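One protein chain omitted, others in place.
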Amino acid sequence: MTQEPVTEEHRTVNADPTPSATDAAADKLRDVVADRETEGPTGNSTIFGLRGLTVYYADFRAVKEVTADIRENEITALIGPSGCGKSTVLRCFNRMNDLIETARVDGSLTYHGVDLYGKNVDPVEVRRRIGMVFQKPNPFPKSIYENVVYGPKIGGMKGNLDDIVEESLRKAVLWDEVKDKLDESGLALSGGQQQRLCIARAIATSPDVLLMDEPCSSLDPIATLRIEELMLELKQDYTIVIVTHNMQQAARVSDRTAFFTVDVSDDGQRTGKLVEFDVTNRLFTSPSKTETEDYITGRFG
Amino acid sequence: MDRPGDPMTDTRSHFHQELDQLEQTLIDVADRAEQMVGMAVEAFCELDLELANRVVELDSGIDDTYLATRERWLQLMARQQPMGGDLRMMAVLLQMAITLERTGDQAVNIAKMAQAAESLPPVEPMVDRIREMGDLVRNMIQAGIDSFVRRDIDEARLLPAMDEPVDRLNRNMYRQVVEAGPDRERLEYATKGLMVSRALERVGDQVVDIAEHVAFLITGEMGEFDESGI
Partner (left out) sequence: MAETTSTAPTTTDLVRGTLEGRRVNPVNTLVSGLLLIALLSSLLVLAVLLADVFGKGWGLLTERGADFLTTPLSPNAVDAGIFQGVMGSIALTAIVIVVAFPLGVAAAVYLEEYAPTNRLTQFITTNIRNLAGVPSIVYGLLGFSVFVNLFSGATGGRTVITGGLTLALLVLPIMIITTSEALRAVPTALREASMGVGATRWETIRHHVLPVALPAILTGSVLTVARAFGETAPLLLSGAVLSLYFAVPPEAGFVSLMTEQSYTALPMIIYNWARQPQEEFVALTSAAIIVLLAMLLIVNAAAIVARDHFERKST
């Protein structure tokens, strides 16, 4: 840029009072705000369809009649007080509840239109496509390399394993920190790094969904922000469903938020239920249900 | 929805009390601003210098309160990260603080016109109209604040209609200048009166703005009132 074009540019701005750059910014802003009014930030298709999903642990009904649509390439946050069933619902998405032998599911839960709890569905295959990151970072007590490569290996994945390791660690924004010590134990990393390693491990099997169960609850604020930033990156390629206790976190990262709460029946039975499921921008500024408003402003009746 | 609750059921009762204090401060400022508008109009109509000086003095109090309010507002935002109704309340409180500060400034503008017109002969028909506008605007401020205090969306929706006669009076005020006649001093007074009229019209618009924010606080929908109040 020399002096000349700058003055010329200045003149054109004066001559033409409708500079397109500012208009584009304003248009974008209007689009972002418009998701409050319309169906949401994206018109993406449904990946998980929940219809009257009810989960029991033996005779105990943990969560009842959840109906919602989770959309592809969005971040959906599940929030609510303890015992509201948000983790229970999350653990239905990859059939993790199967590990609890008394767990039983009613209603339907579809994944790309396929009933996840259908008779012929193999939960092992489900978990390869729907990865999970847990509350506490839980790397295998093995090397960083082995942690990442484990999923692809047992899944019989084709391709160069070294490449898979590098790509997964890069996507989890951990590569630069660990590339020189891939054979060191995953447990030697810091908490935040361990959690990113767990994300890399989940990504390595090329899933199309990442489930995150309070992924930052044991991390410090900086590590938390890093993970949140990473989630925003990852949603280009993955659908993310996150359970979080931290409302601000849900507000920061998610496109849509589902608010769950606990219903206490006359005989003292506590059952989780979905109260409101809406675009995050709307849910945190003007929720439509009093229960949601009371929860996000800290008033409990 | 925004009264500080019992700490047993309200887990953020301290914050909600802060919100209430901020609200009460602004309601007091609104009362003060309304009085100032009345005093300024009176000062111009009666060419009462002392009253005009009083308005200017009062405004520095409003400015101080405004700065303190903004400071506290910023602290609460940073530390409490309000959401939902609390978040909307914060938005409304900031907007009200700004609006009331400007209302105070407009009262000062009117008072300064009074000071400048001290030695000029009043144009009687204009004085009557300005008095009328002043009363209308004061009623608007009262109604606007009342709708806010009571969270009364119906009352808030009345404001555009209340603003209409103010606008009309302002639009027609130029005639008073034309009809003031060839006398140079009368003409000068009428010109000052025109600026007073303009200032009152601005205050009216600002009150409509407050009413819009009251509606936003209640419904969560942000939008401009049209003449009929949506």
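Observations
Note that the chains take the letters A and B in the order they are written out, and that residue 1 is the start of every chain.
FYI, a residue touches a chain if its C-beta (ideal position, glycine included) is under 8 Å from a C-beta of that chain, and two chains touch if they have at least 3 such contacts.
What you are looking at is a predicted structure, and each value in this text was computed from that prediction instead of being measured.
Note that the undisplayed chain, when the full complex is considered, contacts A. Only one residue from A:M132, A:L219, A:L234 or A:I296 touches the chain missing from this view: A:M132. In the complete complex, the hidden chain is touched by one of A:T54, A:T76, A:N94 or A:T257, namely A:N94.
The residue touching the chain not shown here, chosen from A:T54, A:T205 or A:T292, is A:T205.
Mapped onto chain A, contacts with the missing chain fall at residues 94, 96, 99, 101, 124-125, 127-128, 131-132, 134, 136, 138-142, 150-151, 154-155, 185, 187, 198, 201-202, 204-205.
Everything below uses one rule, namely that only the chains that are shown with their structure count from here on.
If you average the CA atoms of chain A and of chain B, the two centres end up 46 Å from each other. Across the interface of their complex, chain A is touched by residues 1, 5, 9-12, 15-16, 81-88, 219-221 of chain B. By the touch rule above, chain A contacts chain B in their complex via residues 247-248, 251, 282, 284-287, 292-293, 296-301.
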